[in-house]
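A selection of the complex's chains, in situ.
Chain lettering (A, B and C) follows the sequence in which the chains are written, and residue indices restart at 1 in each chain.
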Amino acid sequence: MYSFRNDYSEGAHPKVLQALTETNFEQTRGYGLDPRCKKAADLIRSLCAAPEADVHFLVGGTQANLVTIEALLKPYEAIIAAHTGHINVHETGAIEGTGRKVVAVPSPDGKLTPALVESVPELHGDEHQVKPAMVYVSNTTEVGTVYSRAELAALRQCCDKHGLLLFLDGARLGSAMACGDVTFPDLAALTDVFYIGGTKNGALFGEALVFPRPREDFRWYMKRRGAMLAKGRLLGVQFQALLEDGAFLDAARHANALALRLRDGVAALGYPLPVQSPSNQQFPVFPNEVAARLRDMGYEFETDHAVDAGHTCIRLVTSWATPEKAVEDFLRDLAACK
Amino acid sequence: MYSFRNDYSEGAHPKVLQALTETNFEQTRGYGLDPRCKKAADLIRSLCAAPEADVHFLVGGTQANLVTIEALLKPYEAIIAAHTGHINVHETGAIEGTGRKVVAVPSPDGKLTPALVESVPELHGDEHQVKPAMVYVSNTTEVGTVYSRAELAALRQCCDKHGLLLFLDGARLGSAMACGDVTFPDLAALTDVFYIGGTKNGALFGEALVFPRPREDFRWYMKRRGAMLAKGRLLGVQFQALLEDGAFLDAARHANALALRLRDGVAALGYPLPVQSPSNQQFPVFPNEVAARLRDMGYEFETDHAVDAGHTCIRLVTSWATPEKAVEDFLRDLAACK
Amino acid sequence: MYSFRNDYSEGAHPKVLQALTETNFEQTRGYGLDPRCKKAADLIRSLCAAPEADVHFLVGGTQANLVTIEALLKPYEAIIAAHTGHINVHETGAIEGTGRKVVAVPSPDGKLTPALVESVPELHGDEHQVKPAMVYVSNTTEVGTVYSRAELAALRQCCDKHGLLLFLDGARLGSAMACGDVTFPDLAALTDVFYIGGTKNGALFGEALVFPRPREDFRWYMKRRGAMLAKGRLLGVQFQALLEDGAFLDAARHANALALRLRDGVAALGYPLPVQSPSNQQFPVFPNEVAARLRDMGYEFETDHAVDAGHTCIRLVTSWATPEKAVEDFLRDLAACK
């Protein structure tokens, strides 16, 4: 039986593990000041066509989010996020932990639009209110939807108009890029900062944070929040392995393909998937007893929410590691639940 | 011409000013450890029928809110507030400034109910989410509405059920008590902490914070946030003057009476007041040109929001200091705008 | 009997009280945006010969210290202070409460010098250490000593050399100016920010914070920490009363003169005063039984520290309000202790 609970249920992509093994006895300086991190950062600058970019490697997403927001915003400035945004609901108030307010905007599909951003009253406030200074988006979003290049460009224009920074949380960027039209150079051109998520796409851990334009003192912010890994080269080694010959997008394509197979199989069995997700998270709605039977069979997945007294929306997540057979087994067993 | 902008546009109620003058050359210890503060605190304990209550005097409302929430909540705990709550929209993120998240709930009339509190998903969360630990209400609310004793009792019951503290911001408590059925002993019985607002009801400044049950270390929290007044006795002197023979409620009754006169006069002229406020804040809707003419005449007031392209909801606030003549003049001049 | 415990044991200087009384029924906008604050700020700009200065009025010293440091420093930057500095020992960690480290340097007389500043190892650190970005001094210091213009100029030069801001806490600035050679224009020329202390020199409360060069967003920082008084004009009124015709320095001269009378009288009786203080705080050393007898007689004062098993260093503070007779009585009674 298989766990569709998350895309970080296994260890590392074989290429990553191999690279860690091969470099194990190299001696390097700590804290990211090593040749491996330099090489991975150069690679990212090249992929992004952003030769001036400042690249930092952090261990996880909550860490990346809180350190970035703390570094870029003054204490009284605020972040605009979709109500479902990871920083708003799934990080135990980590952003507020840095003293900043998250201004949450209800969004029907987990995405922000210029109109939603401009609906925030604080944009026109005074010193008795927080001052919005950043827009936070995730790609893919927390509900699996994906921003197109045009949508990001519209947000960029809106941000410029209102003096806002644009921060793209790329914890699942691989999945978004594998099914959308946004490229690394687009991200560098359209955002003020974004990250390339390793944890959910084949790394043991790691997020590569990219400031397309140079900045100076980010390492102080990282260290102060305990976000600078002693053996920093582990992050460089992993990103190099994932990015240097395309394993990153290949892994995401694999995950997406299996997710769409799940989606189509579930739909063919007559179960609705109200959210239109092209990515590696799918949200089917099952009668409660079907969800329970699947669990009894040993399948693991998260409950997203109760739809009504008799139905549950669950989340199925695929990854670089998901075997095709696990998907086929699941669909066969689901068919048997009828 | 008169300013209806706020209830803190003038100095102090004459009894307060007199008391400050009479005690000016008394020598006392600083920081609230003086006989005047002790006397005022004793008076409050007596009025509240709460002989064990811990009473502290702070200079202003934002300060009282942030120090109280910091003292009562762990860093990962959150406060539930109405979307219009003062801590959510008018304190520049002061609560987030202590590291805590405000979970805002849309409310039609600025009040919270058990159903609204129970609509917060984080009540059933885990360590990836903030943990709601306190309900924050204001009485009167930011839109002038008032909690009844029954409504507070229902919130208390809801809080007990879910392990939540109940904090009542009484910046305009005088106005609420002067038109509602809630008494000081009710407040002590139904809340975990509340304050008696002086600033908006006759004091130069000051909020008397009441913990009905004893607690130990609040003074450390106050000092650390710069919220302990050196000449603390100024706060004791003022609250004694306001509370010892009823000036506090008399002042609020005066303000409320003039506000209702404004309400009735405005309504009689055919202008709507959509919010049903029995207290010292009234929110009439005027055609834009009427609002502009009133301002041209010299009246001052805040704009609450634009209702549509042609209409504006304004806020009129009365206080202990508002002369009856100012209200009659306003209504006469408003009639002339037709 | 008299309390020499502090310089904030009484209410307000008569000129201040009179001004508050006379302006009591003026209506003004709140939060410092009123004509009285504007007038006081203009007066301060004029006194400082700093027409571009940004002036803000805060209620107390801890508040002024914490808001200023939070506004001027990045989170990883640190403040260098004398070990005895108020922010290091008497504010319950208020500066750390904003997330910043105070780097304390032992100082023999409560003052910092360029050599002491340059002894801080973190001046030559990296991202694993805090980055000193500000020097904090008090004038008078916590032990009554006073900076000369030449000493401040030397610190200014040192700060420029190392890229440090210079912040002067003027809680007792009146006393320092009344016995030293530093003028308001000197302060504006030599510091990046300083404040004129009202609380300890005749105001009910209040510190006038002066940024000699313009800055933009300080009001957001104030509001977020609850440091913006609703009836802000009270601060303007008080500083106008103190500064417009010299009451501020006159009051300080009175306090200093009585302190020197105490010093000389104590010394004439053979008791040592190890700290050379020319200002309104004196630190005599008495045999324990003498200190105890003075307390028995009803005199109040703080114990500074135990010198040895038989001797105590106490602190005697005079103010604008101290009557000459209180000093003479004290010296007479002290003589009787022999």
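Definition applied: contacts are C-beta pairs under 8 Å (C-beta built on N, C-alpha and C of every residue); 3 or more make two chains touch, one makes a residue touch a chain.
Remember, predicted model here, so these are calculated numbers, not experimental data.
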| item | value |
| --- | --- |
| Homo-oligomer size of the whole complex, from 3 visible chains | 4 |
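Operating definition for what follows: only the chains that are shown with their structure count from here on.
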| item | value |
| --- | --- |
| Chain centre separation in whole Å, for chain B relative to chain A (CA means) | 42 |
| CA centroid of chain B to CA centroid of chain C, Å | 33 |
| Whole-Å separation of chain centres (CA-atom averages), chain A against chain C | 51 |
| Shared-contact residues (touching 2 or more other chains) in chain C | 220, 223-224, 228 |
| Residues of chain B that touch chain A when the two form their complex | 75-76, 78, 89-93, 96-102, 104, 121-122, 127-130 |
| Chain B-touching residues of chain C, taken from the complex the two chains share | 2-3, 5-6, 8-12, 17, 20-21, 23-30, 59-67, 91-94, 97, 199-200, 204-205, 220, 223-231, 234, 300, 321 |
| Partner chain A, residues of chain C touching it in the complex | 31, 70, 74-76, 99, 127-128, 131, 217, 219-224, 228 |
